[in-house]
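Only one protein chain is missing; all other protein chains are in place.
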Amino acid sequence: MFARTAWTVFRKDLTVEVRTRETLATTLFFALSAVIVFAVALVRDGRVVADAAAGILWVAIAFAGTLTLGRTFERERYTDTLRALLLAPAPRAAIYVGKLLAVVAVLLLTELMLVPLVALLFDAALLQRPGLLVALLVTGTIGFASVGTLFAAMLVRARSRDVLLPVLLYPITIPVIIAGVRGTAALAQLVPDEPMATFWVMLLAAFDTVFVTLALWTFDPLMTD
Amino acid sequence: MLQRSVPLLLVTTIAAFSVAPFLIHNAPYESTMGLVQKIFYFHAPAGIVMFLSAFVCGISSAIFLFRGRQGADRVAVAAAELTVLLGTIVLATGPLWARKAWGVWWQWDARLTSSLLLWMMFTACLLVRRYGGPGSDKLAAAVAIFGMFNVPFVYVSVNVWRTLHPKTTVVPMLGPGMREPFWFCILAFLSLYVLLLALRVRLAEQQATLDARYLELDDRASA
Partner (left out) sequence: MLKRVLRVLGLVLALTATSGIGAAAAQPSSPPSAAPPAATDGFVPVTDLPPVEQLPAAPLVLGAYAFIWVAVLVYVALLWRRLAAVQKDLDALTHTPPR
């Protein structure tokens, strides 16, 4: 029952996304614009500041993530379907999991295109250890989205939700950003620092476990009026 | 209970803060940092009480969220506000010390960054309450709980990233003459904290009573 509800919500969101490609297209383009802005700031005499690529990648992911979260729930708010979704005779936590998976899927698709782009534009050796990089991206994205999905769901009813989402999300997800940036930077070195990257993946995995549990635990009382 | 202890707390707080300047004034100078190290006697206790306050806020938010106790929500608002106040003190006095000790106003050091982030999380908590509209009390509770659980993650991640601050091990190793004023200041700040918490909770209670009265009058008028 739990898994089926989560799967249904996930498939619903993904179907909407595949049909309109609204979030993916706009988010990707937005991430690209962010990358350009950083290039202007961080490229000097045609050369990139050390570790800049890792930072740019993760800041673009964080920006794109905020946008994706906002869009996903704005759609629900616009058609007033979130209430219907919550009224459905299904475990609330399953709805959260479905939404989380959809956000993570969209973000991973964005990253799939963002990583080669950053690697190419900033001449960064991001793909030396693809396995560890994927682990960093997946655990980081889940960590970012686990907190983000909960807050975005709660902000649907709030007045100034567009401003409040990043205001709440960024300070809490700073560990994810630090781990992502430092881990990616460790991988992009001339000699990839594997133990360092593994440490950051472990930290992200612990973060994911704690915050997904916490979100599942608080989603029900939070979404009850 | 919290309210009834206000007069007693008032007396102890005022007494403690009247004695503290003399104790600090009489404490020996630190060998390498000299006079500027005296900021430590108020800076570190404020930081310790700030972290304590964050946990008070997180725990009372959890009680509010899961048990629906309005009283816990009032404690949470009060603790969030005081966390921000103490955080402001810590973040303002720290750079003044750093300017002399390290030669810069700000360093991206583990302790500094995590204090800044803690301050940001609880400021966000207050912003939600102020601008979130209906249902923002629950959202603020969630932010406080998440913020509380985030403290170790912030600390570990920033710690691996950077470290420069005097270590916590400095506290048990404080020399004689420095130890006593330090612990005294911690007690003084604790007493100040509980006093302000009690007053702030009282304000929240009064506001709740006022809202209830207005509703009552409204009902009577419409009946």
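For clarity, chains are labelled A and B in written order, and residue numbers in each chain start from 1.
Definition applied: contacts are C-beta pairs under 8 Å (C-beta built on N, C-alpha and C of every residue); 3 or more make two chains touch, one makes a residue touch a chain.
As the structure is a computational prediction, the values presented were derived from the model and not from experiment.
*Asks:* Mind giving the shown chains that are in contact with the missing chain?
*Replies:* Taken over the complete structure, the missing chain's partners among displayed chains are B.
*Asks:* Spell out, residue by residue, where the missing chain touches chain B.
*Replies:* 6-7, 10, 14, 17-18, 20-22, 24-40, 42-43, 46, 85, 88-89, 92-93, 96-97, 99-100, 166-167, 169-170, 173-178, 192, 196, 199-200, 202-203, 206-207, 209-210, 213-214, 217, 220-221
As a working rule, only the chains that are shown with their structure count from here on.
*Asks:* If you average the Cα atoms of chain A and of chain B to get two centres, how far apart are those centres in Å?
*Replies:* 31
*Asks:* Enumerate the contact residues on chain A facing chain B in the complex.
*Replies:* Touching chain B from chain A are residues 147, 150-151, 154-155, 157-160, 163-164, 167-168, 171-172, 174-175, 178-179, 182, 199, 203, 206-207, 210-211, 214, 218, 221-222, 225.
*Asks:* Along chain B, where are the residues that touch chain A in the complex?
*Replies:* Within the complex, chain B touches chain A at residues 65-66, 117, 120-121, 124, 127-128, 131-136, 138-139, 142-143, 145-147, 149-150, 153-154, 156-158, 160-161.
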